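Removed: one protein chain of the complex. Kept in place: all other protein chains.
Chain nomenclature is as follows: A and B, assigned in order of appearance, with residue numbering initiated at 1 for each chain independently.
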Amino acid sequence: MTSRYVLREGRPGRVVVARLKPGSDLLLSLQEIAVKEGMEAGVILSGVGLLDEARLRNCRSLPKEYPITDENRTFLSFNRPLEILALSGDICMAEGEPIVHAHLTLSSVDDDTIDVIGGHLIEGCVVFGFAEIILMELEGIDMVKNMDEETRTLQIFA
Amino acid sequence: MTSRYVLREGRPGRVVVARLKPGSDLLLSLQEIAVKEGMEAGVILSGVGLLDEARLRNCRSLPKEYPITDENRTFLSFNRPLEILALSGDICMAEGEPIVHAHLTLSSVDDDTIDVIGGHLIEGCVVFGFAEIILMELEGIDMVKNMDEETRTLQIFA
Partner (left out) sequence: MTSRYVLREGRPGRVVVARLKPGSDLLLSLQEIAVKEGMEAGVILSGVGLLDEARLRNCRSLPKEYPITDENRTFLSFNRPLEILALSGDICMAEGEPIVHAHLTLSSVDDDTIDVIGGHLIEGCVVFGFAEIILMELEGIDMVKNMDEETRTLQIFA
């Protein structure tokens, strides 16, 4: 089994706690927070709350050659109450701007069955009531995305 | 798309690592830890382990007007081995007491199929063997829940 990686070290910095209000788009709010707070490197520590709409991106096929493109992806929309079970990811710099990269896990109920869905966070996930988001800035580390030759995409530490 | 939020900053504080023993109720243990350790603001960094019973709350319908009440919710119980895949959330103060707000993701197997469920953590999630929980206190931030006029519920930074 292979084990190849690039690695850098940083230090924990300030923690930003945000409550998103009704109607807010989850990704756009995170993006706006990262930009306005000037967070150039960070990690999502926690995200909980409720959505009444969601849109998620998943990968349905793998390309023979990198990069993965939208031809490999499925975009699905949901209109129902969805609990935010987990929000994972980080904040990096790409092309001079902070960019939030996050994956989302959501639950809903249909009669007595719980259905859990998830995927890459894109625009279209809308808060109902509230969402509590906790981010931690990372200090002493450059989390900048540059073109990576191997995967032919923007990657940290490339 | 809307992006409305309230935001405050804090600093990382002490980290509390707890191993819950067999038969412990997950939420009640978290609550007891928060109270005994005097954690007035915190974030759940990680939770893994195994349950042999779970009870979860999900939202099945949205009210025409806030607040969401139990009329909008479904409470479901499960009696089987369930791995704790993720535990997300935070610790705030509400009505003078630390309160843990957490969402839980769980997996089980039936023959060769993995079933993932999740929802809002309530009483009735019982540890089998062990659960390892890691909390981080937040310093320099008031995470107090007060009545929010818009959602007609207790909210942080209201």
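One rule holds in what follows: contacts are C-beta pairs under 8 Å (C-beta built on N, C-alpha and C of every residue); 3 or more make two chains touch, one makes a residue touch a chain.
Only a predicted model underlies this, so the values are computations on that prediction, with no experimental measurement involved.
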By the document's definition of touch, the residue of B:56, B:116 or B:156 touching the omitted chain is B:116
From A:45, A:93 or A:133, the answer for touching the chain not displayed is A:45
Absent-chain interface residues of chain B come out as 12, 14-25, 28-29, 32-33, 37, 45-48, 50, 52, 81, 83-87, 105, 107-110, 112, 114, 116, 123, 126, 128-130, 132, 134, 136
Counting contacts across the full complex, list the positions on chain A that touch the omitted chain.
1-12, 43-45, 56, 58-62, 66-68, 72, 74, 76, 86, 88-90, 101-105, 116-120, 136, 138, 141, 143, 148, 150-151, 153, 155-157
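Assume only the chains that are shown with their structure count from here on.
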Roughly how far is chain A from chain B, going centre to centre by Cα mean, in whole Å?
20
